[in-house]
Structure formats: structure tokens, C-alpha cells
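The complex appears here minus one protein chain, its other protein chains still in place.
Chain nomenclature is as follows: A, B and C, assigned in order of appearance, with residue numbering initiated at 1 for each chain independently.
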Amino acid sequence: MGSFFGNKVRISIFGESHGEGIGVVIDGLPAGEKIDFDELYAQMQRRSPGRDKTATPRKEADMPEILSGMVGDTLTGSPLCAVIRNTNTRSGDYGNILNSPRPAHSDYAAFVKYGGHNDIRGGGHFSGRLTANIVFAGAVARQILKRKGIDIAAHIYSIGNVSDTPFAPVGIPTDLVEKLNKSSFALVDESVESKMREAVETVRKNGDSIGGVVECIVQGVPAGFGDPMFGGVENIISSAVFGVPAVKGIEFGSGFSGSAMTGSQNNDEFYYDENGIVRTRTNNHGGALGGITSGMPIIFRAAMKPTPSISMEQKTVDLQTKENTVLSIKGRHDPCIVPRAVPVIESAAAIAVINLM
Amino acid sequence: MGSFFGNKVRISIFGESHGEGIGVVIDGLPAGEKIDFDELYAQMQRRSPGRDKTATPRKEADMPEILSGMVGDTLTGSPLCAVIRNTNTRSGDYGNILNSPRPAHSDYAAFVKYGGHNDIRGGGHFSGRLTANIVFAGAVARQILKRKGIDIAAHIYSIGNVSDTPFAPVGIPTDLVEKLNKSSFALVDESVESKMREAVETVRKNGDSIGGVVECIVQGVPAGFGDPMFGGVENIISSAVFGVPAVKGIEFGSGFSGSAMTGSQNNDEFYYDENGIVRTRTNNHGGALGGITSGMPIIFRAAMKPTPSISMEQKTVDLQTKENTVLSIKGRHDPCIVPRAVPVIESAAAIAVINLM
Amino acid sequence: MGSFFGNKVRISIFGESHGEGIGVVIDGLPAGEKIDFDELYAQMQRRSPGRDKTATPRKEADMPEILSGMVGDTLTGSPLCAVIRNTNTRSGDYGNILNSPRPAHSDYAAFVKYGGHNDIRGGGHFSGRLTANIVFAGAVARQILKRKGIDIAAHIYSIGNVSDTPFAPVGIPTDLVEKLNKSSFALVDESVESKMREAVETVRKNGDSIGGVVECIVQGVPAGFGDPMFGGVENIISSAVFGVPAVKGIEFGSGFSGSAMTGSQNNDEFYYDENGIVRTRTNNHGGALGGITSGMPIIFRAAMKPTPSISMEQKTVDLQTKENTVLSIKGRHDPCIVPRAVPVIESAAAIAVINLM
Partner (left out) sequence: MGSFFGNKVRISIFGESHGEGIGVVIDGLPAGEKIDFDELYAQMQRRSPGRDKTATPRKEADMPEILSGMVGDTLTGSPLCAVIRNTNTRSGDYGNILNSPRPAHSDYAAFVKYGGHNDIRGGGHFSGRLTANIVFAGAVARQILKRKGIDIAAHIYSIGNVSDTPFAPVGIPTDLVEKLNKSSFALVDESVESKMREAVETVRKNGDSIGGVVECIVQGVPAGFGDPMFGGVENIISSAVFGVPAVKGIEFGSGFSGSAMTGSQNNDEFYYDENGIVRTRTNNHGGALGGITSGMPIIFRAAMKPTPSISMEQKTVDLQTKENTVLSIKGRHDPCIVPRAVPVIESAAAIAVINLM
């Protein structure tokens, strides 16, 4: 039982890739807040498969239906439920995956956990499709946070060995936030796009896949939020972000590289800025000290493993015959989910932050 | 409110560095389990300051008193409470830290959160001393887990730029587990100890500090534990591990380096081993697929920032005068907490894992 | 934020009376359990308005659609989501209730809580219609519990001053369980039905309403479940049962009347029965000692206030003009919800008990 998140704003996610539909219940949202659905749908489009080149968001089959929690465009304060129908639930070519778990997928672990009763079609409840619910919840949360002066933006920090320019840890300009929030291939430096696409195209030709890193910034959260020990910024955000499939690592501020530094290098000195606000000149702490926000941007990077779905032949087991076997799944695979993961990571950050405040 | 952890075995931590005492309540432990106190105290000694060269655990002032939850050496099933008295609560030289928050410490964030009412002496509730409670809880959990065949071990993966030999991701031998579990400077390859101590000594002389990485392995957890999305292995372990002060990053399996790989490199192929158990030949997934244990060892690395306490002069603010100022705290600081953090990380893993099962 | 229940099997309820639909997400159900939908629909029919005289359950508009969590008739272990569409959402004659809160309804309290943004049509999220979700979740839970030998049955203990024969506290026969589980006017002694209907008819003619008491028994739960203090049988069941609108009191075993007894009268003596099972000859403790099940039936009574909706003129306030005013709501009201509340109370008990075990 783990498909829920949060203590103040509670999110409960349901659905399986090839069942009737997927959706999310969000309880604890403030009554009276208005939701801009065009903006919300635009966020959902950023995550949609095959939308990468599309400039105009289109409202179509994959859009959520609101069942409760709103009158017109206004939150009622009661649980908000959104449902997305699964329109195309033909199972396609899953080859022998019912018996032969795909390497690096949840198939085998889920088979053991659920005794083979889980819905394996399309990955079932473990499908990347379920992240549409995270984006929905995140898009709602972000609109509420934005009215409090909080911006969330992420970019493709790297794909394989190709890297974008990192965020300035002490904060990024508003127009960059806006550009990234609209992008389906979010980069600080757009000149690296071609190299990244090249790296993806190379693995795609081989039927292979590739991973990457997403960097995310949350700016505008005042100092003093978060709780010590297990209720801190890093605990809550990491809990949410590891809910995004394929994330295998997270670091805040200077993170792993900070662990090789000295204290005098890594410590961020305080000063009063021109508005009398306490700030730090560097942001190696990534916005959290003792788990509590410092008023500086919260900044983190999430490592995403390469998509486990590849077309190459792989060794696996046959759970029926109990013998070693070989698995080959033909068909179109998404060779790199990192670009589409950007709005999902932003959304995971949003549902974490709305629970911190 | 965040000083508690867990849903099945619930841990509630209290105390401030210079208050009367610190302690922990553990609710949900199985009745009838026996606790070996010599072993428990040995774990607590590994974390104790200044014990590094000590071979024999000594039972002294810093040892916990059991207030409830046991009759003799057996758990009753009721909440277990252990208290450690603060015997030396003289405040020492905190200079002007009441007004001038120390860079990279929780001082400023806590000042804002608690309106200046928090107990700032020695870091109060944010003190590293509180990790003694984590080690206590972890030591209890580890004894129970060990009877189920689950071993937990960690080592100093690196200090600054000096690295130990990494763990074999598919599992480490029992005698290495035992060696590490007794060590106060836990290394796979003991020959790097002198280089690491040298690196620490160098920063110490400068009044500076240095960070590092701890690598931890949990082996023996069967496949099928953990829940999808927000209740998975990575979510629960990261929630616990970020409860250890100074941790700023965590990665599972191939983690950040895996994000630069292709799927065909990173995917772990399944096979039946000689006992008919499904295993993988590599362990880039770090023991969790879709958040659920695969039966392979859970392996993760935690990045620890350099201790923020340094003797060098640092810029900060004066919260009373609202002016920029300079802070200098003389006295003995621990220039590297990574060796002592090893049993704390193991313990955080233990309280996470006992909640997964 | 309170529309969820449970720690082991977590239930999240959403919907508003006149929104698009209502529904429930149930997370933590055991994979592989089969659900008998005819039986499930039959339970939902027992709660449906206007079904009281109907013998055969009909599958119609008001039946839930399963969006996730099942393949065929089998639970997958992923969250089960069921949605019921609101087909008739015309608001009808709510007179001036938008401004004038109805006495004994949630209108005024909700107006203050949600700043007037809540969906007031038909009571919104507070509507009795939402209990369909409780019955759905309860019907699923009951099928799983039944396979463990646990039966749940309730009856109309009283309406106004007309009482049914109470349950034998030490247990009721299986055929009575079965009779009650199928009944839409559940009585031990059917001869009191006419008197009860007469009492209801009398108030109906006056445009008034009447309350009653539901008695519920849960038999077959072995000894040893439930936790001390705040996690006990009474805490968990009362938490669930007070989730049913109109419940204003609950008592276990001898309850309020036991408080007037002496210990020698109220204490239940233990004995070994012919199967070597420890039992008590009386059941004044109602199946729970120290919050933990004793192995005897759990028995409780829930007091339900008269339906607040009446056709008589009532004094209230006008929240716009801030003046006292008079409210009159014509139309058909259900003068007594107690018969239909029987399956709701059983269901609340079921979702509590499945969380105790």
C-alpha cells in the first residue's frame, strides 16, 4: 500500500495501464482557489508521449475528467478527483512477458509481491502512464504555490554524457522559469538540444535506450518550513521524487560533489541583501538546513536510469518452466524518457512542497 | 513535527543536546524477541565521539536506560523507550551564535521556524548527538532482522578524494559484514585508512572539515517487499537516511553513473541460481524494481557534506542588529564525521527495512 | 482533510451529491481475492433509496464502475477504484438554503470552513449519497473477511420508541446473519416491522422525521487483534462509524447500561468451551478487552439522530442579510434513514475490522 502521498494535502493515485482508467484523488486542497485548465492541460501535454514537437496543447482523449472537488473552475475544499480513461487498451505485443520478467522492470518483483495476480499488461500500476496523475496533482499544486510566489522549474541536466548548463543555484530568472515551464524539451542552453537528440537517436537505432539527470529548482519558499529529522525538505521531496519510475538517485545542493569538499568550501555564508532578507551567497546547501527551508531556492538533481524497455535480446527466466530463457520484445520503445520526465519531476516537487507549507 | 518515522514499527525521537536527556520510543516491535545488550552497546560505541581507536566497548555514562518495553532481555510488545542522560550540559563556547547563525548549520532556519524559542545550545534538537537514538533503534531492529537472515553493513566509501574499494553489488561475504559491523573506521580495504586519516588531519590542522560518502548494503531481504510509487524501497530508505544530519544525496545501485548508461548496459539480466532462486548477475538496480525488493542486495550510497563546524572565520549575519558580521568559533571540532556516521547510516537503513517487511 | 480511513487497507472517498460522480479508492487489498459482484450489488441495493420493498437487486444507473484494481473478478493488489455517476444532478428545490443553513445539517459549519466555496447542492460532500462509497468498500471487505470466518450483521435495534429484540451478545446463528444480510428492513423479530413503519408513517405525515439505533455484531474475529490505547477495537470502529452521517453515539457491549452496574455484574467470566477455546459466558465487554479482541463477538450500537431534513417550517439565519429568518423546504424527504443505514453501519464495521487484522 503505497500509492498515496502527503499529510496536509493527501494524494491517492490509482489505475493500471490497460484497465478502464487511471486517476488521482487530492484531499486537503484549499477551498476557493481557482484552477486554470488551459495551463493544467498544457502541463499534462508536456508529459504526453509523442508530443515533444507539438507547440499547441491539444485537448483530447488523454485529458482528465474532473469528477468532484470543483464547482466551475473553483476548488470546493472537498476531495478533487480526476480520471483519465484508457482508450486504447489492446495489449499489443507483450511476447512472453507474462512468464518472463523483463530485466530492470518491476515484472519479477511484482510477480512475487502479488502472487501473479497483478495486471501485467503495459506494466499495470507500475506503468509510466501513471505519472500523468502526478502531473495532474502537481499542476494543481503549482498554481496554488505560484500565487504564494513560488516557482518550480526543471530542465534536462544531462542525457547520457551530454550536459546542459546547470541552474544558478542562488536562483534563476523568471523568464527562464517561464520558458522551461512551456517546453517539452526543457533546456537552459538550447544549443545542446541537437547533441542530446543525436545521443538518443544513436541508441534508438540499436534498439537500446539511455538515461539522464533532471535538475529542479523551487524558488520563493520562505525560510522556516519543514520539520527536523524525518519531516525535512530532503525527506519529503525524496519520498515524492522516488515515486517517479526510473529515478535511482537524488542530491540536494552540492550533493555528491559537496562530499568531496572541505567545510570552508561548502559552507554557505549568510548576508543581508538589499531588502533586509537573510540570504547566502552560494547555495551548496540547496535551500535546506537541518531539513528546514533557508529561504534560498531548493535545488536538487534526480538521476534517471535508462528506460528498461529495449528491443535487444536479453536473458531472463521463465517463471513457469523455472528455466533460464531469452526475451525479445519487438516494437517501438521510447529510447529516452528524460525530456518527458521533466514536468513529472517538477510535479513531484510541487506535491512535496505543498505538504511542507 | 517530524521526529518520528515508520508505519509498522514507529520511532519517535526526542531530546536536545544540552537538555536533560535524549531518547527514543519504538512502538510496534514484536513481543518475545530478545535483545543482546552487549551487541547493542557495541553499536552505540561505534557512533560515540572519541571512540574510534577503542577496541572494547565500554558501558558508561552515554549508555541508554530502558524505561519500558522490556522484561529482562525480552521485548514485551509495548513501546520500548530508551533514554540517554546529558551529563555534561555546560554550554561551552558558543560565541555569539545565539545571534549569529553558523553557516551550513540549522541555526538560521530553526530561528525562523521556532521564532527564536528553540534550544540553540549545542544545536539543540538538531545536534548530531540525536543520532544516538537512531543507532539505538537501528541496533534493536538489526538484531530482529538478523534472525530473519538479513545483514546490514556499511563502509567509508570515500573521504574527500580518497576512496575505499566499493562493495560487490551482488553481495558481500559474511566475514566482511562481521568485520565492518565491529569497526569504528569501517573499510573494505584497510590499506586506505592511513590516506584517509591523512586527509582528515590536513583539514583539521587548518581548522577546516571534510565530507565523504557512506556505502551501505542490506542483504537477505526476500523479493516482494515494498509498495509501488511512494511506499517503495527507495522512498522509505531515503526518508530515513535524510534524517541523518549532513546527508545531502542518496543513490541506489548504479545511481547517478547509471543515468549515463544505455539500457543494455544498465539492465540486470535474470537467471536461476543453483538453488532455484531468481537472481541477477549484475545489480545496477540496487535491489529494488518498481520500488519492490528483487531479492538482490539493497545497495545505496549516501553523500555527507563536510561538518559545518569549522574554526575558521566565517561571514554571517547578526539577527539582532540586522547587520552583516563575522563569526569565529574556537575549540575542538570533529573535522570528519563520516567514520562515525557509518553505524548511523546502517541504523537508518535498518529502521527503514523493518518498516518495509 | 478527513475523507480517508485506515492504515492497512486505506480508503479514500470523494464526490459531491450533484457533481459528476462519487467514488472510492481502496489501497492495500490483498491480491488474488475474488469479488462476487452480485453479492456486492445486493449490498449496495440495500442502501439505495426507494429499494426497501424490492427483493431482487437490479443493476442500474446507481451501480459502480470499476476503474482499476481488478482483472476480471480478481483483485490485482493495486488500488481499487469504483465510481458512481451522478445521473440526476438537477438541483431541485433547495429554496434559500444557499443563504439559510438548514438546522442540524452541515450547511452552516461547512459554510464557515470552506468560506462558502463548498458545493452545497444536495449537501455536496456531506450528502448521505456518499455512504454508497462506504457500502462499496464495506462489501469488498466483508467478502474477504467472510473467507476468514468473520460475519458481520446489523439490525434496526429501534426506531423512535419501537424496539426489535436485541442480538444475543455471545453470538447469533448463521441463518440469522444470512437473513439480515439480505434484508432491506433488517429485524430479528419481524413482527415489529409494522409498528416501526407505523412510527415512521406518523412522522412522515407531519413532514417530520425520526431517529433510531442500529445494533451490529462482528463474529469470528479471533482473540489478539487491536492495539492498546488509541489503536484498539473501540477507537478504530468508532472512528469509522462516526463517519456515517447522523451517528451521534456508540456503545460497545453493555455500554451505557454497564456503567450503572457493579463489577460482579458486568465482569464476564472466562471458561474453556467444548473445543478448548477460551470464551466468556456473557459478553458485556462487547468483544474487546484493553482494546484487543477477546475472541467473543464484537457488538456495538450506534445512535442515529432523526434525519435533519423535514418539511416543517424552521427558524434559521440568513448569512447574507445577517438576520434571523425562517426556512421551509417542501418536497419529499426520507422520514427515517435507519433501515437504509443498516448496511452502511455494517460496512463501516467491515472497513474498521479489516484494518484491525
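As a working rule, a contact is a pair of C-beta atoms (placed from the backbone, for glycine too) under 8 Å apart; a residue touches a chain by one contact, two chains touch by 3 or more.
None of these values were measured; they are calculated from a predicted model.
**Q** Identify the residue among B:124, B:138, B:224 or B:255 that touches the chain left out of the display.
**A** Candidates B:124, B:138, B:224 or B:255; residue touching the omitted chain: B:124.
**Q** If I consider the whole complex, including the chain that's not displayed, which of C:181, C:219 or C:235 touches that chain?
**A** Only one of C:181, C:219 or C:235 touches the chain omitted from view, namely C:235.
**Q** In the complete assembly, which of C:48, C:78, C:181 or C:309 touches the absent chain?
**A** Looking across C:48, C:78, C:181 or C:309, the contact with the absent chain belongs to C:309.
**Q** For the chain that got dropped from the picture, name the residues of chain C it touches.
**A** Residues in contact with the chain left out: 1-5, 13, 101, 103-110, 112-113, 125-126, 130, 158, 160-161, 203, 206, 208-213, 222-232, 234-235, 238-240, 242-243, 245, 247-256, 258-272, 276, 278, 280, 284-286, 288-295, 303-310, 312, 314-317, 319, 322-324.
**Q** Of the residues in chain A, which ones touch the absent chain?
**A** So the residues of chain A touching the missing chain come out as 7, 78, 228.
**Q** Residues of chain B in contact with the chain that isn't shown?
**A** Against the left-out chain, chain B lists 1-4, 8-10, 12-16, 19-23, 25, 27-28, 31-32, 65-71, 74-81, 83, 113-115, 117-119, 124-125.
In this section, only the chains that are shown with their structure count from here on.
**Q** Counting shared numbers against all numbers at the contact of chain A and chain C, is it over half, same, or under half, different?
**A** same
**Q** Find me the chain with the mean Cα position closest to the mean of all the protein Cα atoms on display.
**A** Taking the mean of all protein C-alpha atoms as reference, the closest chain is A.
**Q** Round to the nearest whole Å and give the separation of the Cα centres of chain A and chain B.
**A** Chain centres of chain A and chain B, defined by C-alpha means, are spaced 27 Å apart.
**Q** Please report how many Å separate the Cα centroid of chain B from that of chain C, as a whole number.
**A** 46
**Q** Quick one: report the Å distance separating chain A from chain C, using the average Cα coordinate of each chain.
**A** From the centre of chain A to the centre of chain C is 39 Å.
**Q** Could you list which residues of chain B touch at least two other chains?
**A** Chain B, residues with two or more chain partners: 228.
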